[in-house]
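Have a look at the structure below before the remarks.
With one protein chain removed, the remaining protein chains of the complex are shown where they sit.
Up next, chain A:
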Amino acid sequence: MDFLRPAGWPEALAAKARHPAAVPLAGGTDVMVEINFDHRRPEHLLDLGRVAELHTWETDGDHVRLGAAVPYAHVIDRLAAPLPGLALAARTVGSPQIRNRGSVGGNLGAASPAGDSHPALLAAGADVEAASVRGTRLIPVEEFYTGVKRNALAPDELIRAVRIRRATGPQQFAKVGTRNAMVIAVCSFALALHPHDRTVRTGVGSAAPTPVRARTAEDFLTAALAQDGLWETARPLPPSVVREFGQLAAGACRPIDDVRGTAAYRRHAVAVLARRTLGWAWDAYRAGEGREALCA
C-alpha cells in the first residue's frame, strides 16, 4: 500500500488524477477502521492532512463554505449559530476523540446511509464542492448520494468543501441508537424551518439505501403552514398536522432489517422523531427564533 502525501491542494488533485482508486484519508475515523478490520486494502492512500485549506471555513453570503476536513468538534464549538442542525448532528458523532478527527467531508466521502451529517445537510440545503484537475463543480447534496456507500464523485474528484445554507430558522436533529452515546444511527431525522422562503426541509438517515429527504412530508407541511397563515401567526400547530407529518416522514423510508434494528421499528421511530423535532422547532419559532427572517 502506497501512502501519498501531497503538500497542497493542486498536488492532491494531481495525485487523485494519477491514481483514481486512491482512497482519500483525512481524519481516518472510517478508513482506518476499514483497513484494520481488513474490509479494504487500497493500493494507495491519499493523505490530505497537509492540505491546510481543507481545515478552514468561511462565510459566503447566505452560505457557509465548510472545508472538507473541518472536524466535528469545530462545527459544534464555532458553527452552531449558522449551522444549528449540523452542530446537533455533530454532537451525536462517536466519542470526543472521533469528533476531534472526523469531518463532514469524510462523512460525504464514505456516503454511508447511517452517516450523521447527511440528514442535517439535506434539511439545511447544501452543495458539495467536488474538484479535480478538470475543474470544480457543485453537486446538490440530494443528488450526491447514489447508493449504499456510493456517491456522485467522479474517480478523479475530491471533496473540497460543502456549501451549506445558513439557517434562517430553527433546525433540529435527532438520532435513535441502542446506546446513549457513541452509537451508529438505527435511524435519524433532521428538520429545518426556512422562514425566509416559507419552506420546510427534512433529512432521513439510516432508513433507506441512501440518506433521503422526506419530500411528501415537506410539501405537506409547507402547504399546511401557508394555508393556515401559520408562519405569520406562529400559532400552535394543529395536532393532526404534526401527526400527518410524522406518517409522511415514515413513508419516505425504505428501511431494511439488520443487526441494528428492524425495518418496522425504523419506520415507527422516524415518525416519532419527525413529530418531536417538528414540535421542538415550531416551539422555537414561536418563541421568536427566525421570525425576523420572515419577509412580508
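Operating definition for what follows: a contact is a pair of C-beta atoms (placed from the backbone, for glycine too) under 8 Å apart; a residue touches a chain by one contact, two chains touch by 3 or more; residues count from 1.
Note that in this section contacts and distances are computed from a predicted model.
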| field | Omitted chain, identified by the protein name its UniProt record gives, among "MoxR-like ATPase", "Amino acid ABC transporter permease", "Extracellular solute-binding protein" or "Oxidoreductase" | value | "Oxidoreductase"
| note | The one of A:A174, A:V200, A:A224 or A:A252 in touch with the missing chain is A:A174
| query | Per the definition of touch given earlier, which of A:R5, A:H55 or A:R91 contacts the omitted chain? | reply | A:R91
| field | Sites on chain A contacted by the missing partner chain, in the whole complex | value | 33, 36-38, 88, 91-92, 172-184, 186, 259-262, 264-265, 267-269, 272-273, 276, 279-280
